[in-house]
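First the structure, which I've put down as structure tokens, then a few questions once you've had a look.
In this view, the complex is presented without one of its protein chains, the others remaining in place.
Here is subunit A:
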Amino acid sequence: MSLSASQNRAGLALIAPASILAIIFLIAPLSSILVLAFTDYQLGDRSLRFIGFENFQALIDDPVFWKSLSNTLIYSAVVVPGSMLLGLVSALLIDAGTSLRSFYRTAFFMPVMASLLAMAIVWEFMLHPSFGIVNTTAKALGFASHNWLKDGDIALYVLAVIGIWQSFGFNMVLFMAGLSAIPRDLYDAAELDGTPHAWERFRLITWPLLAPVAVFVAITSAIRSFQVFDTVHALTQGGPNKATEVLLYTIYAEGFEFFRSSHAAAITIVFILLVVSVSLLRFVSLKKNGEGA
């Protein structure tokens, strides 16, 4: 009895620092986002007024918000399958042989490690319209050159390619972990059964056993791609003409450039709903598969 009382006291004491910090830096900010979104507060105001759903009404009427939301979804719709496919192909190819494994793994993982902001500036240089390596190579091969980041029709997709470049190595590592969990003797058995083709082995054994990992990778990639910001801020500032405006960039501009805090809070709520709904898919998929990916 006294043991459990002392455990109770010890437990509460040990989580106290974390709890206090969580209240200040997580609970309070999270609840104030919910409150702010329904007020007319701007940074520096001495008072605020509740205005109901006006901020949300303003969002619905704001074409920039819709552009920002749809750009975020388009960006994700390119980056998620792109970085998953490249990550999966890399993992399978590395796993298919024994030579140079760690060289490839290291090379593919380097973009994950490097500061995306610094590398975005390198990409900007590579995409330079007149002497960037992309255009000079294109010209040498007889292709048309483009002003990649200033052309509203392609800028978002260019950023998506940078997004794929940055994240496929991360997905590769997750897929490799999944592959190493598949028992080798399954492949031996398939060989004995007369399934010699690599594609058949992949279709019958690898893919079904890798599916839970793939679901996990898809959800993680989606959440990360919703957070695209560094490349947009460094390379396009949402332009040209809002062609690369994405949610986090809009929140940044509203909240920290124009200081329209309540506006930014309303967009933030949309952003949170998007992220949380995709995250919840993960719990659904975990339950269905009965085991963690």
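Note that in this section contacts are C-beta pairs under 8 Å (C-beta built on N, C-alpha and C of every residue); 3 or more make two chains touch, one makes a residue touch a chain; residues count from 1.
FYI, contacts and distances are computed from a predicted model.
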Candidate names "AhpC/TSA family protein", "ATP synthase subunit a", "Sugar ABC transporter permease" or "Sodium:solute symporter family protein"; UniProt protein name, chain not shown: "Sugar ABC transporter permease"
Candidate in contact with the missing chain, chosen from A:Phe56, A:Tyr104, A:Tyr157 or A:Tyr187: A:Tyr104
Hidden partner chain, touching residue among A:Leu117, A:Ala189 or A:Val284: A:Leu117
Residues belonging to subunit A that touch the chain removed from view: 4, 7-15, 17-19, 21-22, 24-26, 28-30, 32-33, 36, 43, 86, 89-90, 93-94, 96-97, 99-100, 102-119, 121-123, 125-126, 131, 133, 136-137, 140, 165, 168-170, 173-174, 176-177, 216, 220, 223, 227, 229-230, 233-234, 248, 251-252, 255-256, 261, 264-265, 268, 271-272, 275-276, 279-280, 292-293
